[in-house]
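Shown here: the complex without one of its protein chains, the others still in place.
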Amino acid sequence: MIKVGVLGATGYAGIETVRLLAGHKEAEIVRIVSHSYEGTKISDLYPNLKGICDIECTGLDVDDIAENCDVVFTALPHGASKEVIPALYNKGLYVIDLSGDFRYDDPAVYEKWYGQPHSDPELLEKAVYGLCELYRDKIKGARLIGNPGCYTTCSIMGLYPIVNSGYADNHSIIIDAKSGVTGAGRGLNLPNMFCECTETMKAYKIATHRHTSEIEQELSHAAGEDIILSFTPHLAPMKRGIFATCYINLKEEKSAEELVELYRNFYKDEKFVRVYDAGTLPELKHINGSNYVGIGIAVDKRLKRAIIISCIDNLVKGAAGQAVQNMNIMFGFPEDTGLDLVPNYL
Amino acid sequence: MIKVGVLGATGYAGIETVRLLAGHKEAEIVRIVSHSYEGTKISDLYPNLKGICDIECTGLDVDDIAENCDVVFTALPHGASKEVIPALYNKGLYVIDLSGDFRYDDPAVYEKWYGQPHSDPELLEKAVYGLCELYRDKIKGARLIGNPGCYTTCSIMGLYPIVNSGYADNHSIIIDAKSGVTGAGRGLNLPNMFCECTETMKAYKIATHRHTSEIEQELSHAAGEDIILSFTPHLAPMKRGIFATCYINLKEEKSAEELVELYRNFYKDEKFVRVYDAGTLPELKHINGSNYVGIGIAVDKRLKRAIIISCIDNLVKGAAGQAVQNMNIMFGFPEDTGLDLVPNYL
Amino acid sequence: MIKVGVLGATGYAGIETVRLLAGHKEAEIVRIVSHSYEGTKISDLYPNLKGICDIECTGLDVDDIAENCDVVFTALPHGASKEVIPALYNKGLYVIDLSGDFRYDDPAVYEKWYGQPHSDPELLEKAVYGLCELYRDKIKGARLIGNPGCYTTCSIMGLYPIVNSGYADNHSIIIDAKSGVTGAGRGLNLPNMFCECTETMKAYKIATHRHTSEIEQELSHAAGEDIILSFTPHLAPMKRGIFATCYINLKEEKSAEELVELYRNFYKDEKFVRVYDAGTLPELKHINGSNYVGIGIAVDKRLKRAIIISCIDNLVKGAAGQAVQNMNIMFGFPEDTGLDLVPNYL
Partner (left out) sequence: MIKVGVLGATGYAGIETVRLLAGHKEAEIVRIVSHSYEGTKISDLYPNLKGICDIECTGLDVDDIAENCDVVFTALPHGASKEVIPALYNKGLYVIDLSGDFRYDDPAVYEKWYGQPHSDPELLEKAVYGLCELYRDKIKGARLIGNPGCYTTCSIMGLYPIVNSGYADNHSIIIDAKSGVTGAGRGLNLPNMFCECTETMKAYKIATHRHTSEIEQELSHAAGEDIILSFTPHLAPMKRGIFATCYINLKEEKSAEELVELYRNFYKDEKFVRVYDAGTLPELKHINGSNYVGIGIAVDKRLKRAIIISCIDNLVKGAAGQAVQNMNIMFGFPEDTGLDLVPNYL
């Protein structure tokens, strides 16, 4: 049984981490850190947890955490993470960071998209990008994980195999992504009030969303060359889910069946990846509430273009679930420990 | 490991039973029976189950079920259950029936509210009403369970302690209940189409809903005399949940704190019952997706009236979860086996 | 063409007033007052209004308003109204106040439920309670209207005829009301964030909601004696609508048909009241987006109890629509001018 601390637990990614760890048989939450709610029981803030997790939130005390925890999940706002994480890391803790601060190969890319220099480029270099299906081996030996973003995980997993295959024009990628509102976090914000975002839809941050840079970084690895791409995020009136519709032009004619075969080979033995039969497509209700990625592939023969649907639960595979999956890999637990969640069709 | 069959698995109560059993470590689903979908994999109908439960639906073959199963869950439409259950029961199977057919003490009550005579009054007599917190001892020795309805479970659990206490005028009960749309089942039905029931609300079957009779039966036991009451069901634009607002006049002045104390004593040691501190109230998001019952109590001193909020997930504690809880009791498993579900706040 | 000013136009009741006035052929909006958004075009805040109403918000300048407007709608938070209204009133303006400040016969009742003494009891005395169907004649000669609350309008209109009839026990009233989220206003508030209030339901302010006092005031008039009653508000996951389920015990046996007849007589010639045939019931989608009140009546013969369903759009008949109806009456326009809105079934 390992001892776990969660920082920033009262936000949506943080509380989902608590929810998943509450059902994890190899890990025990011993510290929940929240500035705003120091002294309050987490189950008073989230009464769904009553009797399940009644730990009291504490302020941040690095020494106390170092003494009592083996691993820390940091679900802090971008920018806040990198103030705290070096201290935790230097105390010898394992750290899984859900922010954007430790996801980059190159601090210059971080600076470009986050608008400020990275505060600890040396530590950034030690961090491993925690997309489990791609970097499992590196994660095994890591002590600091930059847990991927939600749009990112969904987009990369949907495109990696074809980009890597050489079948497609990797400079033609367009990702049109739709997110549930939990993706915007728990911060008070007029556009995320019920009456402002139900029964409507919008696009936002066209051509400027930060996750673009993460997707480009990883798909450039897949392609073996630098690629840039279009990424358009949308907000849809639902709580959970990322639904990415990905477009890529084929260099040669390929059927949906051939591409499905390609993807199934690529994700062979991956428990959390479901590649759909040609002619069928994933929907959010097939995967919501779980750590699964659903991938479906169609080909528009007239245009020699593949359309790839990828979907995940933004709070699970797009945040807390993948974070737990990373923990499982780091500590040698079966990778699905605490993640055997049946998706909520209803 | 016991062997389980599910009849009528493709409806919402049935598929929730499958979902819960898929995560139950002492039970294994070996038969899924569906007339309409014979030959189809359950995971083709509900792709959320892919890789989790891929059993093929079969037609009804009582001998085959008797040979291969220890226990059967019947989630058939009311009326259909009572054709099938005697045969299953006579083969020696344990049967947990989710319909209304085996919930009554008195076949005359069934006939009055269901509009037809009960087809097997003898078997009805052997059935135990499966409201676990009230009838645990009888359930232990039973082989046929009439699993309570969703409105019913919520209302009875919210009112039983006060009705039983003698503090209140048991002839003054009004239950104003609100249900999510899964309560209406999966049958094609215009009023349950998305565009017909989102962003609206309605009441229905005022003073005539069948669950009234079940609630009256049980609360009469609690009162030690025959009582009748008002029950008004509403449909609200959400998938899951029963939210019952219960009104009862007090015979003497009681504070909310005193009533909370009464309820906590009554439900002492009940894992699935959460009685809220006076001044706080349950919401559906505190219990949805789980087997919990949330109960909150307010007192209107001006009117000497208690207002009791009771809420459950209609598909879990109101159907499949309680059915599994019944199975656990019948077979001597820890009562929460397969039911350690963290409610979905998000 | 009369000139209109709207104060507090950027909240939900205010902006609905703007929306309705934009389509009113006898009135022209000439001032929109907003502290927070002085200098901003209303159509930049609410882009649905682009090209329809592009007026710039101004700060509050009583002289300017007095000079340029004939009538002012004040949709300010409770408490704020009563600071501003005396000044406007004294300038000779017609004032329709959407807050709770001018709705009471007795300042002591205001003080009891709003927790502070009324600041201008003399002016309160001059105000007319703007429930149009009940006080049309007084409204005609008034210069200050206390426009009724949303829960209030719905509940009073649903109960007035029966309470007034003498058929019922007026001390047995229970109102179980469900509101859409616009009822909570536009203020930033965690519980009204999309992810906190979709797919869930809650009750709140049981036995303490301020609208209780307004309902009691008016139904006491109907009864000819002081009555107190139970009022329980709930929040449901939808934008608009108040759905009130009202319970009242009958002193003598009455059929639903007889009560429908009673209601139809009472509301004879009322354009905005729809009394449903016995056996049918209103739903929110029958009236949402319009100024209609839908009333349906059922009788539980077993219990000699009438159950009356009353529903309105909280922003229209429950706020802005009734405010415009009041204006129409005050200025002698046909009462439905600008209010010929077809409800949004879809």
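Just a few scattered comments:
By letter and in written order, the chains are A, B and C; residue numbering begins at 1 in each of them.
Heads up, the rule we're going with is that a residue touches a chain if its C-beta (ideal position, glycine included) is under 8 Å from a C-beta of that chain, and two chains touch if they have at least 3 such contacts.
Since the model is a prediction, treat every value here as computed from it, not as a measurement.
Of the candidate positions A:Arg103, A:Lys239, A:Lys254 or A:Lys317, contact with the unshown chain belongs to A:Lys239. Residue in contact with the omitted chain (choice from B:Lys239, B:Arg274 or B:Lys317): B:Lys239. Only one of A:Lys25, A:Lys268 or A:Arg302 touches the absent chain when the whole complex is considered: A:Arg302.
Contact with the omitted chain, checked across C:Ala22, C:Ile228 or C:Ala278, is made by C:Ala22. Looking at chain A, the residues touching the absent chain are 174, 176, 178, 195-196, 198-204, 206-207, 228-230, 232, 234, 236-241, 243, 245, 247, 281, 283-285, 288, 298-303, 305, 307, 309, 311, 346. Although one chain is not drawn, its touching partners on chain B can still be listed: residues 12, 181-182, 186, 188-190, 192-199, 237, 239.
Contacts to the hidden chain, counted on chain C, fall at residues 12, 15-16, 19, 22-23, 46-52, 182, 199, 239-240, 271, 274, 280, 282-283, 285-287, 289-290, 315, 340, 342-346.
As a convention for this text, only the chains that are shown with their structure count from here on.
If you average the CA atoms of chain A and of chain B, the two centres end up 37 Å from each other. The centroid of the Cα atoms in chain A and the matching centroid in chain C are 46 Å apart. Taken residue by residue, chain B touches two or more other chains at 199, 239-240, 283, 285, 346, whereas all remaining positions touch fewer.
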